[in-house]
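All protein chains but one are shown at their positions in the complex.
The letters A and B name the chains in turn, as written, and every chain counts its residues from 1.
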Amino acid sequence: MTALDQSGKTTARFTVRPALLVPIAAVGFAALIGLGLIALIGVPVHDAIAAFIDGTVGSAYSIAASINRSIAFALVGFGFVLANRANLTNVGGEGQIAVGGIAATAVALDGHVSGLPLGLAFILPMLAGVIAGAVWGAIAAIMKIKAGTNEVISTLLLSFIGVWLLYWCVQSPALLRKPMTSSATLPESLEIPDETKLPLLTGDYSFPLHIGLPIAIVIAVVIAVVLSKTILGLRLRAVGLNPVAANRAGISYARTVIFALASAGGLGGLAGALMLLGEQYTLKDGFSSGYGFDGLVAGLLARGSVTGVIAAALLFGFMRSGGINMEMVAEVPTALVVVIQGLIVITLAGAALFIERWERK
Amino acid sequence: MTWELFAVFLGSSIRLATPLLLAGIGEMVSERAGVLNMSIEGMMLTSAFASAVGAWATGDPLIGLLIGIIAVQPVALLQAVLSNTLRANQIVSGIGINILVLGATTLAYREIFGARSRAEIPGLGKIKPPLLGDIPVLGPAVFEQVWLLYLGIALIVLTALVLRYTSIGLAIHAAGAEPKAVDKSGLSVTRIRYGCVLFAGFMASLAGAFLSIGDIHTFTEGMTRGAGYLAIASVIFGKWRVGGTVLACLLFGAATALQFQLPALGVDVPNALLIMLPYLLALLAVGGLVGRQMAPATLGEPFRR
Partner (left out) sequence: MSMTSGTQTASVEPLLSLEAITKRFGSFAALSDVSLELRPGEIHCILGENGAGKSTLCNLIFGVHRPDSGAMRFRGVPFQPSGPADALSHGIAMVHQHFSLVPDMTVVDNVLLGRERGVLNRKQCARQLEKLAIDYGLPLDPYAKIEDLSVGERQRVEIVKCLIRDPSLFVLDEPTAVLLPDEIAALLDVCRRVASSGRAVVLVTHKLAEIKKIADRVTVLRGGRVVATSATPAADIDALVRAMIQGNVEALDSSAASVLGLAPVQRARRDRSTTTKTEALQIDGLTVRDSQGVTRLDNFTLTVDRGEIVGVAGVEGNGQSELTAVLSGMMTATGGRIHLGEAELTGLAPKQITAAGIGIVPEDRHAVGCVTGMSLAENIYLNRLDEFTRFGFLKRTALQREAAAMMQRFDVRARGPAATFFSLSGGNQQKAVLAREITLPNLTCLVAAQPTRGLDVGAVAAVYDHIRAASTRGVAILLVSSELDELLSVADRIVVLYRGRIMGACAADPARREEIGAMMAGHAQDHVQGNLHA
């Protein structure tokens, strides 16, 4: 929070503010380095760029896929921003996505669910995902409250545990692995029934944008409003700035921390559920790989603003599609995209001091 | 369980604990001075990669080790600059470095070795210490280890002595507990913290080198697999003391060793659960037993006069 930002409003205006300029500059800088690296490994730069663009907007399918991916990143990013308002850093996105996917799959595969009316067939699995993620976040919250455990370490360790839980679920026939007909049966779940799959916005599989989009938009609006206009948002802020004084003023530290981390976890769980129910339809090992960190970086880039998260999530969603195509067509490893993301985070972290000084003038 | 199996278990525990011990002690020193390095993971990975490539390119594991050590120092310096001079959020900057290193080492590995190769890399040798190694039954299995471990033990003892009996040790402790006192006594908090981060980087480089050229003699993408975070957890579990940290690392090493031990005993536990065990243990460790008041007072906060 800066001296100018007195009312705690989220920055939705497009004035030339350092908080907006620096992330854009960071992305630009990292992209330049990325191009340099592409040249360094001997791939003709314009080939790489062509493949990248083709992967991002080359077809209706790729656009829809990119947006679907962005939704997952955005949800994790929203969760990060929400928790960060209370000065809590949630880095467990990957694990929360994983358990969200597990729960959604488990519920979707349950015989009773697919027959339910009124869309409950896909709503229930979604809710299961949210609850699973919320529990994952709440564990870290309780540890923080009871033992003062730094939530960075706890959410991180929980993330590893969540990912290995996923591995266990798809490896074990007793859990979610599909019946092994031969020794070559892949470790993954059965495909979820059609009724439990998320309806598509256009109904057309060549443009598979699912209802996760309107859901995410609603969530974005709700969070933006909560943070800037409600008592809840004020309480989060107070606890984030001075938990002792907030406690003295009657704001319950415990309840605020649980709310913040459980919400962040729940949003991560929702992301996992949407990925499963909307695109993948089968629970596989490593399906959450990298999504948690991408969402985290989106949250960091956004510096507390919901629109910032959306912008960053879209950027990374399209970047990932472009990256995949670059690897397939131009032989540029997707690790390059990871390098660019790392550079963005470091640049922003290092520039924070200057942004603060700039804004104070 | 027979004595042989137990010896193998002990030996594995020590072997798997070694990278944690090396990285953990370095991070402990840095945290005592007030700097949290989430990037230990990235530093270890850098060294694992650099020493592997170095050993492969020159055919000499020792040179590989040296290259690994040298390669980490710029990364540690970057973290030090971010944490102390630019006063960046130590957690965010550390994670950023980890992401960058993961991408960079994966990219470089693909370019040098191709996507599927598992190149054979000359590795560091083991040594068998004279007396201990000759204990019947237990001796060879437990005490014949890569010489980096014994170097590590010497470094750990040295660190403990320096912290307790020298002026640097005093300054490090004070820098984390009450940096104002350090500043007013004429010392430079910044220099102390820089030094500690670089030391943590040095120790992490040994740990990373152990992983690739010490233990399995190869490099795989992202091979640190969270070991850096376990090292950080061990420091918390060990209450920022040498003895506690060492015990915590051994415990995590033993938990990891169970992965191989239990199947050998015929106990049928899903592999995933066993892999999960050290993280679970670390979670319980940081959650159950240590309170806020144990940590160095200014851990994670940049110093401003």
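We take it that a contact is a pair of C-beta atoms (placed from the backbone, for glycine too) under 8 Å apart; a residue touches a chain by one contact, two chains touch by 3 or more.
Since the structure is predicted, the reported quantities are computational estimates derived from the model, not experimental observations.
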{"item": "Which of B:171, B:227 or B:299 contacts the chain that the document leaves out", "value": "B:171"}
{"item": "Among A:59, A:185, A:202 or A:230, residue touching the chain not depicted", "value": "A:230"}
{"item": "Selected from A:163, A:238, A:276 or A:335 as touching the chain missing from the view", "value": "A:238"}
{"item": "Residue among B:183, B:221 or B:301 touching the omitted chain", "value": "B:183"}
{"item": "Interface residues of subunit A (partner: the chain not displayed)", "value": "1, 3, 6-8, 229-235, 237-238, 241-242, 244-252"}
{"item": "Positions on subunit B contacted by the hidden chain, ascending", "value": "165-167, 170-171, 173-174, 177-178, 180-188, 293, 305"}
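Everything that follows uses one rule, which is that only the chains that are shown with their structure count from here on.
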{"item": "Centroid distance [mean C-alpha coordinates] between subunit B and subunit A, Å", "value": "29"}
{"item": "Complex interface listing, subunit B residues touching subunit A", "value": "38, 78, 81-82, 86-89, 91-93, 95-104, 106-107, 110-111, 226, 229, 232-233, 236, 270-273, 275-276, 279-280, 282-283, 286-292"}
{"item": "Subunit B-facing residues of subunit A, complex", "value": "37, 41, 89, 91, 143, 146-150, 152-154, 156-158, 160-161, 164-165, 167-168, 171-172, 293, 296-297, 300, 333, 335-346, 348-353"}
